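Please read through the structure below; I'll follow up with questions.
Moving on to chain A:
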Amino acid sequence: MNKPFAITLNVGSSLANKTGSWRSFRPAYVNRLPPCNNACPAGEDTQGWLFHAESGDYEAAWRHLTEANPMPAVMGRVCYHPCEGACNRGQLDSAVGINSVERFLGDEAIKQGWKFAAPAAETGKRILVVGAGPSGLSAAYQLRRMGHQVVIFEAGPLAGGMMRFGIPKYRLPREVLDAEVQRILDMGVEMRLNTKVEDLLKTMKEEKFDAAFLAVGAHIAKRTAIPAAESAKILDAVSVLRSMEGEDKPMLGRRVVVYGGGNTAIDVARTAKRLGAEEAIIVYRRTRDKMPAHDFEVEEALQEGVMMRWLSTIKQVGEGAIQVEKMELDENGKPVPTGEFDTLEADSVILALGQDVDLGLLNGVPDLSFEDGVVKVGENMMTGYPGIFAGGDMVPSDRTVTVGVGHGKLAARHINAWLAGTTYVKPPKKELATFEKLNTWYYTDADKTVRPMLDIIRRQSTFDEVQGGLNEDNALFEARRCLSCGNCFECDNCYGVCPDNAVIKLGPGKKFEFNYDYCKGCGVCVEECPCGAIKMEAEAS
Partner candidate 1 sequence: MGHQDVKFYQTGTFTVGNRLLPPEQRSVQSEIERTNSLNSGHRACQGCGEALGARYAIDAAMRATGNQLIAVNATGCLEVFSTPYPETSWQIPWIHSLFGNAAAVATGVAAAAKIRAQKAGKPLAETRVIAQGGDGGTTDIGFGCLSGMFERNDDVLYICYDNQAYMNTGVQRSSATPPAARTATTMPVGEHPGNEWGQGKNVPLIAMAHGIPYVATASVSDLRDLEYKVTKAMNMRGARYIHIFVPCPLGWGSASCDTIKLARLAKETGLFPVFEAEYGEVTNVSKIRQKQPVEAYLRLQRRFAHLFGKTPQLELIARFQAMADQNIRKFGLLGEDKATVGFPGSEHK
Partner candidate 2 sequence: MFQVRIHGRGGQGVVTGAEMLSIAAFLEGRHAQAFPSFGSERTGAPVVAFCRIADKEIRLREPVMEPDALIIQDATLLHQIDVFAGLSPNGYVVLNTNRSFEELGLGELFKRFRPERLITVSATDLSFKYVNRNAPNVPMLGAFAAASGLISLKSVEAAIREKFSGKVAEGNIAAATEAYNIALAAKEAAHA
């Protein structure tokens, strides 16, 4: 075309005009720390694995998840999911059911027989892990992944520690636990059951261990001095729950009183119901809202007919009856006796007043320090004795499976570094993706999927699992409720809303780049990024 000068122009020629020079602020993609990840004691990259689950790639999701936690099927049942408490979606409608998706992935992995990959290379280092509970298994798994030889010494007859001996079957079916333990062993981890370490240093020397991770559970029930008749039947919760795993089920009688307010108290009371007790009464010295037990467990227990007697202490245990004293709360919320008494019928009293750790294996190990019955460790999870690390119930912290798994993972990293003569440095913590950083307009209203519950009759009479799992449909739905806080989930918004076409879409999984040749720095992309994964920075002057 013989185009007239100036009036008629060749298309797209404005690319010669680099409007990026107009900019005084520039957008930059960031990865912020989602609150769920931040809250996870096991350090799971929740948002990261949900991203895969959203697209239905469950195996990728599971593999991403198990980088932090080798037992998602267990965790998806027993974790008290602090992630959900922190979830930003909770401020929109209800938190994402992270725990239920995790369980779905765990169950799917068992169903599909997904295995962990063998380590890339062997380091030749030998590490002793004491205790096959969550923390020990977690450490063993992580260390094995790093290529170390791992031997677990477990004093008990079966692996699992408190997961097996502390958590009732109706919350954690044993075949699930067995499957996830076995998968760790399948990586080449050696397990020695019924093997109690009596002298740690000796064992390490004899078997040429280069380091040890101690993860002995708190199996010893705390006692309290209650005047009791000789014939009074007083048991402890740990023993009751442990005996559930053996041949002979405990004899508890028709009326069972459980003393304590923690999760173990709830577990044992619900177990008592299932064993046939007509009455299972929890006696607790404070009120429901002060109970350490999780509220949903209290609720489930109440649904199953467990009774609660708040503001009461047991003063005396007689034969077939106990005497309780009513309490009241003072100004500080502390219970104080009132001097009023009551009598309850009770065939047995189960004490659920907390547990201690058996630290006998540490006899003769120098340079250790202790606090409240547990061993003190440094930031690197190492005790005062070089090469001996500890975690889980053995060290000062919350005693949950999730914390234990987290300790195992962290300790493994430190052990690995220590063995190499280096120090493991945690990556700096990213800025938290708080609710204010999101543009939540873009998320559709979608309420949480409720997991199915076993019917009440069967809950009261069997040890079948109370809470069901999600099917694929609703697991997918639930995964897709994730807001992907602080991390790009490729919604294309920045790409679309840029008035200057200054965002380059790199293709699926590759995310985006800014084309600073044309970006004028208007900030629309930042404002309209749903998940808060872009920030504005001043141009270097």
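Note that in this section a residue touches a chain if its C-beta (ideal position, glycine included) is under 8 Å from a C-beta of that chain, and two chains touch if they have at least 3 such contacts; residues count from 1.
If you want to know what made the cut, all candidates are chains of the complex that A comes from, given by their letters.
What you are looking at is a predicted structure, and each value in this text was computed from that prediction instead of being measured.
> Going by the contact definition at the top, pick out the neighbour of chain A in this complex from 1 or 2.
Among 1 or 2, only candidate 1 touches chain A here.
> Which of the residues in chain A end up touching candidate 1 in this complex?
Its residues touching candidate 1 are 6, 9-19, 22, 54-55, 441-444, 446, 477, 480-484, 489-493, 495-502, 505, 507-508, 515, 517-518, 520-524, 526-528, 530.
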